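Selected chains only, in their assembly positions.
Note that the chains take the letters A and B in the order they are written out, and that residue 1 is the start of every chain.
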Amino acid sequence: MSANATVDLDPARPARQELESAVVRFAGDSGDGMQLTGGQFTQSSAMAGNDLATFPDFPAEIRAPIGTTFGVSAFQINFGSRVIKTSGDSVDLLIAMNPAALMVEIPNLRAGGMVIVDSGAFTERNLHKAGYRTNPLEDGSLDKYRTIPIDISKLTLDAVKEFGLSKKEALRCRNLWTLGLVYWMYARDRQTTIDWLSQKFASRPDLAGANAAALNAGHAFGETVEMSDVSAGFTVRPADIAPGLYRAVTGGEALAWGLVVGADLAGLTVMFGSYPITPASAVLHTLSNLKHYGVITFQAEDEIAAACAAIGASYAGSLGVTSSSGPGIALKGEAIGLAVSTELPLVVINSQRAGPSTGMPTKTEQSDLHQAVFGRNADSPVAVVSARSPSDCFEVAIEAVRLATKYMTPVILLTDGYIANAAEPWLIPDVDTLPPMPVKFRTDAEGFQPFLRDPATLARPWAVPGTPGLEHRIGGLEKDYDSGHISYDPVNHERMTQARMDKIAGIADDIPRQAVEEGGERGRLAVVGWGSTYGPINRAVNRLRGEGLDVSHIHIRHIWPLPRNLCDLLGGFEQVLVPELNTGQLLTLLRSECLVPAEGLNKISGQPFKIAEIETAIRARMEA
Amino acid sequence: MNVVRLSEKLVAKDFATDQEVRWCPGCGDYAILKVMQRTLAEIGAVRENTVFVSGIGCASRFPYYMATYGFHTIHGRAPAVATGIKLARPELDVWVVTGDGDGLSIGGNHLLHVLRRNVDLQVLLFNNEIYGLTKGQYSPTSRVGTRSPSTPTGSVEHPVSAAAFALGAGAHFVARSVDTMQKHLAEVLKRAHAHRGASFVEIFQNCIVYNDGVFSDFTEKDVADDAQIHVEHGRPLVFGEGKTRGLRLDPAKLILETVTIGADGVSEADVVVHDETNRTLATMLVALEMPVALGVLYCAPAPSYETSIRERIDEAKASHPGDDLNALLRRGHTWTVSG
């Protein structure tokens, strides 16, 4: 279909076309409500039983001038009747609310994909602001897409006329009109959104009504004004997913909840010290709303104070947690070293973003692995774990709490900007069935020495101020192995350094053996990933295995120490490929620990991998 | 640790550890330690509920010598660690010991914020106007012209006044004393302890090795009377032998001037009466170079941070009765997939 495609009124309505999955991307100005729109569409897809993954893509600016390309805000959802693991390589349906959105987002649309534009927003002025010299709706530049220009502005104004809103307010309903149309296209139910509107605008019934009217009008437009390209619309059947109670969850939320649940399983309360930073603040915000679970959030004066306050809280018997992104974690290095030396539990969350330095705060990257494993002065080993998806953050947070409290050690939890903001459906666990992992504070004065270790875990006792008879002093100077007093003794320092190493290394016996996600335990190629690359790697391997390629996917949660069997496992493959959103950081570990000639597949563009990129790389290695 | 527990009232030595004290012989820190141990006994402190938190420096070795809980942290960060302790366990009695380098150089920001937030801690800043532990470099409180290994021809920086800084930071309790003034210091420590909120105490401390005698112009016995004014709330600001000298407000220059009672028609009524709740007065007292004002310069209690935080938590709990963790995960929009 050509760029001049318009509405086709042919009444012979064919049946809805069935799709296995679809990727829809809503894009508009920051003020156009695209995130809300996407959120509503996500809910309705979930209700329809699809599996799904979403990714909100905010502009870097707080509120850029209207109509500019750098003010474009987008929300992408991939939903289907099959298992969905990424928010989608390329877009099937793009919604562009203005020329800037079209300009920025059109490269994401697959050739032959569909784009719905609000032609009413394609004014001279807006075209100019977006950097168009000619109108793309007219110059043929969209020929390779199926373009559906609709004057959504005008249709919205018409739809909400009766509510007597100002023009500005009325135009704010454009997103709901559009959502209505998209609902019709995928045969979605509108009720949840209407309910949500009346709740959201409880104090402004006119707005609630107008928005609902716009939603309905958009829907009706689809139903009545049949579009040749859409025929009768699409359906996406429910996916075959485990039964149970679901919700959508972002990484930020899941992490926060995992911390609270983990602390509860350990019998502790959370003291969360943080300093705002993109994209880590979501955890702070979520936890700040959980005071009724006893959670204390402390917005410190800086990252150092945040880490130190968390250490103080752990010392006093709470679960000290601190959270930041790369630049902030850099500042915490010295304090983390104190927690290593004093052997106090501490969970350190790093929501990674693109760097170096300030970098691109709103863009994702996996480039703080080196920093997590190696980034402190002296030999100061810590445990490092990573989350692979939004919902995985919940489990990983509990695991971090378990390791920190059981081994009296800092644990660094790596997540990233993609996971923090992306949402996916989550089969809500029953907290009462999770295994408790209660902490035992030391209370017995008999034989107590603050750094005498548990022979099994090598953890020192946790003796909390307020406990009579256990008064003692700790600090960052080297301590005598037996008495815990300051010691400059050479042999003792060697022994303590070794004990700190061994304690962390020993965690390898207390974590699951490394499993293979897809494919065999030996073979031609292992694709080894960690963190948020899970989805695209898994899909790529899955697809290529479908084609008969001998490739396996291994995904590492425990970055340090690595699972005991990992080197053996990798030894069973002819080639090892390590896709990472950095220049090759897990790669350093795998090569130095296992001496395997692993190769990196590196993307450092601030964007997640596309499935196709990984497929291409795998194919190249299989053909070689 | 101290396994022996006494049922009777503790005495000073019950607060001493078995660790050998490792300051230089003659260091002012010894005197402060002695006063602290005695003061804790006198106020009936409970060892297990008392925590000393310090940064790094000679002063910051303090916790090792107190038979309480103790945390020798990292340089400059003691206020932050102490804040975490207090948030986790408000019932603990937490003392922060810091130096002029630890507290005002690397740690100035944490000091600012702990004072502003009014966390219920006693912050004792041992000011010897030098970096002792790292062998004698000048510090932010060193006077202009201080010769040190890093300023061989004398420092050029304007020093910061610890007490003026604390007042500017919004501290609610600011006091001063001297290492060797055992009685005075004990009283100041007791007042600091009694104050709920952040209590800031600057203790002039002699570093016999790197800055010996830097305070002698007002601490030496023969000059002390005329060079010190001991302020007391509700009492006139008098000093000198026989308390014949006093401070009068010069309302034009807005400073406190020294007058002699009985001379030039000055009467006791002209002398300002100390009001420890008056911030402007405290600012003027702090600015005095001679006599040096000692004692509780300012004390104006306000709700302490950890108390307010705890109140918020209690309110939140009260308004969400019966919320369990399953409820948390199920809050908001959910849907059921049936098998």
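Keep in mind that, in the parts below, contacts are C-beta pairs under 8 Å (C-beta built on N, C-alpha and C of every residue); 3 or more make two chains touch, one makes a residue touch a chain.
The shown structure was predicted, so the numbers you read here are calculated from the model rather than taken from an experiment.
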Formula of the full complex in the shown chain labels reads A x2, B x2
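One rule holds in what follows: only the chains that are shown with their structure count from here on.
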Per the touch rule, the chain B residues reaching chain A in their complex are 1-3, 5, 17, 19, 47-49, 51, 53, 56, 63-64, 66-74, 77, 79-89, 91-92, 109-110, 112-113, 309, 312-313, 315-317, 319-320, 323-326, 328-330, 332-339
Within their complex, chain A touches chain B through residues 43, 46-47, 49, 192, 238, 241-248, 257, 260-261, 264, 269, 271, 273, 290-294, 296, 298, 300-302, 304-306, 308-318, 320, 334-335, 337-338, 342, 428-432, 445-446, 448-450, 464-477, 485-486
